[in-house]
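Before any comments, here is the structure.
Only a portion of the chains appears, each positioned as in the full assembly.
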Amino acid sequence: MIVTVRKNSEKQNVERLIQQLTLKGLEVNYSEGEHHIVLGLVGDTTGVDITWIRSFDFVQEVTRVAAPYKKANRQFHPEDTIVNVAGVKIGGHEKIAVIGGPCAVESKEQVLRIAHEVKDAGASLLRGGAYKPRTSPYAFQGLETKGIEYLCEARKQTNLPIVSELMSVDKVEEFEKHVDLVQIGARNMQNFDLLKAAGKMTKPILLKRGLSNTIEEWIMSAEYIMAHGNPNVILCERGIRTFEKYTRNTLDLSVIAIIKQRTHLPIIIDPSHATGDWSLVESVSLAAVAAGADGLMVEVHDQPECALCDGSQSLKPKKFKEMLEKASQIAKVIGREL
Amino acid sequence: MIVTVRKNSEKQNVERLIQQLTLKGLEVNYSEGEHHIVLGLVGDTTGVDITWIRSFDFVQEVTRVAAPYKKANRQFHPEDTIVNVAGVKIGGHEKIAVIGGPCAVESKEQVLRIAHEVKDAGASLLRGGAYKPRTSPYAFQGLETKGIEYLCEARKQTNLPIVSELMSVDKVEEFEKHVDLVQIGARNMQNFDLLKAAGKMTKPILLKRGLSNTIEEWIMSAEYIMAHGNPNVILCERGIRTFEKYTRNTLDLSVIAIIKQRTHLPIIIDPSHATGDWSLVESVSLAAVAAGADGLMVEVHDQPECALCDGSQSLKPKKFKEMLEKASQIAKVIGREL
């Protein structure tokens, strides 16, 4: 960490800051320039609060050199983490995972029907929302516990592990017991109490990027889960919010290479929420595979116009299958397998 | 709600959609143009899901004409809502409320000392974080229950009602019992389970705008709280996230007039989080009062450089007092009082 101090600052104040930094176990390198004094902090700075240093009024600028995360940091963990989701491995250099299923569980029949379809198309996990985060209190909020039950039934029939979103700390027990991959949604990416609770679960966590969160904040949320005891975190990009109006969100595919450089965690892409439009899903899904994603999570519905939420972004099973066939060929080009 | 249908769509499909809309209690006005058919939906459309209509592949565009919120809507509630926070009234055309205090409660002495200072400066409520949402798991997370205790002690000594942030549904009881104005933070603006829980509390709620949430989404989150039974919601703008790097966030003051046009709820401004820089706080605070804000929430710390979080955005008590004096004069110009 580099602290730039105004040259005309009172010496005793700067010394007081240096003393406090030293008490935190840091070594402080002091060097004077024409207009500024530069303090180089050496040691573990992950626990040092940048805004605290900035609150000294003689400090002009503070720059972090080392990343603020440790457990997620590839520097200290060079090997790829491969997360085992009830037998399906996500991450590493070989297999690319495919998660398919409806946005929301609407009925037992619906989820069973679609589960068989996505399995037949080549998916290795089944997704379905039982608790739904909806902008409006008047919109369908999910089947809740019934929804989890139907997903379990679908898993029994298809052997596909199930993925579902956990929205509240008071449902942790239910998810720990029944769900194979526990999703933390974009709107809860910085619900820190939920992250802490997820850190105490034994099930792997699928952590979506928030609507306007930086990559660093996203990794810090993974770090929360890992620091509280759960090393099995999979990151999921689902588009960020920008000024663009033709798509629901703006999908940022550069995150794939960045996440792989900076962390050892698997990263998957959700093209459905990213675009909000089924007719764009194939194009960006193939792009995600080519860019090196470790998986895709795609909304599939056999009757999109009857879906209780987000039907307009769901692929029909036939289209889903065709897309996976193309994705599979692209995977081969980069030495991987779908 | 206006639904635009492609002209070459199959008639029976369009009729099926009309039928379904009619079953929801809506009247459908049908009119044909050169290239499009336009369906005008008449009736209560707040429960109609736009994405559901879009999922019909012959639908080109859906436009909401009526607002998706009812309880927060000024159209159905022309009078200003005035929220009573333990005797202090927020909202209406007269008084402008001032909330002051430290970002975080750090010790009993600290909060007592600052509580007396902010009271002396003219604040009518005391803020202080006991549970702190921090980006890093390694940063100070707040004194938790101890912090609430110290705030209660400060209230006892100063008679200032207390404001503190609720982060999780499992702390609702504690806040219901001890806190006068319950804050929902920006990062939890769409934590829908927390909103539902807040809707069942008897204490008024201070709802901050999310980092990248539209004004409509923000009102919808207020609607969640109101729809679950709590009519006492105060909105708080604290800046949104943009590309700008000189400020922590970009403060959007146009929301004041917009919120007053569209809703009947009070709106206050947090200049401290909005700018992240104490030297900008006075300028934007005076602006907020001139723009018609119903209140200010300002971070105050007597030793900013010792603050455990966000010291760089805290005003010292003396500066806070001077600012309130200017704000008070501006309030008079627009016929209000600080």
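By letter and in written order, the chains are A and B; residue numbering begins at 1 in each of them.
By definition in this document, a residue touches a chain if its C-beta (ideal position, glycine included) is under 8 Å from a C-beta of that chain, and two chains touch if they have at least 3 such contacts.
Values in this document were obtained by computation on a predicted structure and should not be read as measured data.
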item	value
Copy number across the full structure, from 2 displayed chains	4
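Convention: only the chains that are shown with their structure count from here on.
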item	value
Length of the line joining the C-alpha centres of chain A and chain B, rounded to whole Å	26
Residues of chain A defined as touching chain B within the complex	46-47, 49, 51-52, 54-57, 68, 133-141, 167-170, 187-188, 190-194, 196, 211-213, 217, 220, 223-224, 227-228, 241, 276, 304-305, 307-314
